[in-house]
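The complex is shown incomplete by one protein chain, all other protein chains being positioned as in the whole.
Our next item is chain A:
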Amino acid sequence: MAKRIDVSGLSAYYGSHKAIDDISMTVEPRSVTAFIGPSGCGKSTFLRTLNRMHEVTPGGRVEGKVMLDDENLYGSSVDPVTVRRTVGMVFQRPNPFPTMSIFDNVAAGLRLNGSYKKNELAGVVERSLRGANLWDEVKDRLNKPGSGLSGGQQQRLCIARAIAVEPDVLLMDEPCSALDPISTLAIEDLISELKERFTIVIVTHNMQQAARVSDRTAFFNLAAVGQPGKLIEIDETDRIFSNPSVQATEDYISGRFG
């Protein structure tokens, strides 16, 4: 059940430092939205506000509204734990749980939430691993530790872990930046499949990747180091890469800065 995200007037702070300023955008369901922009412009920060992970950082604070379909994630009666079950996340560096086997890693979300039926677990794990295109590679060693896999396999394991809890939205923060080109390609293929079922937001430093996998692209920038990051424009990926409406976007994409 992919959902639409509607952000309006969102600012995020680390203590007194304002990291992103007044961002408004819409993320369409069943599509891939890519975030691009120079380092430090607040892409990760913005992404983490979309599943209330920003406030996990000491001093993290958010102003504004994030509507998931018709519910405000920052409404006063909303439990961040429930939000994170609905909006899953994949991190830059693969981070499987080192004490758990491959099977347990995928099952972790369900097990740790205590919301599962024992006889369904194996099915969910298989479905998630197939969904992450990892099943054939690991089906013979489900009980081996997840940290024994290659980097690309570990990242797909983390994706399997994230989709096992059946979120509506999947956030990915530079999921390929620690991977080799082959593993990157595997994950890009996976993203194209996953967008049938999820709303996907991906942060990437790789322009070709954004062009390959995304339907819409958002360009972020910051006026100067120490200034808060801003959304410059968001549009169809084709438009952004061929004929952006803002000069800064064109400069960034053509490599004139950043």
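As a working rule, a residue touches a chain if its C-beta (ideal position, glycine included) is under 8 Å from a C-beta of that chain, and two chains touch if they have at least 3 such contacts; residues count from 1.
Just so it is clear, contacts and distances are computed from a predicted model.
**Student:** Tell me the UniProt name of the left-out chain, picking from "Ferredoxin", "Transcriptional regulator PadR-like family protein", "Glycerol operon regulatory protein" or "Phosphate transport system permease protein PstA".
**Tutor:** Options "Ferredoxin", "Transcriptional regulator PadR-like family protein", "Glycerol operon regulatory protein" or "Phosphate transport system permease protein PstA" considered; the missing chain's recorded name is "Phosphate transport system permease protein PstA".
**Student:** Specify the residue from the set A:108, A:121, A:207 or A:246 that touches the hidden chain.
**Tutor:** The missing chain is touched by A:108.
**Student:** Kindly state which of the options A:43, A:84 or A:216 is in contact with the chain not pictured.
**Tutor:** Of these options, the touching residue for the absent chain is A:84.
**Student:** Write down which of A:14, A:74, A:97 or A:116 is the residue touching the left-out chain.
**Tutor:** A:97
**Student:** Give me the chain A residues in contact with the hidden chain, please.
**Tutor:** Output for chain A: 51, 53, 56, 58, 81-86, 88-89, 91, 93, 95, 97-99, 108-109, 111-113, 144-145, 147-148, 158, 161-162, 165.
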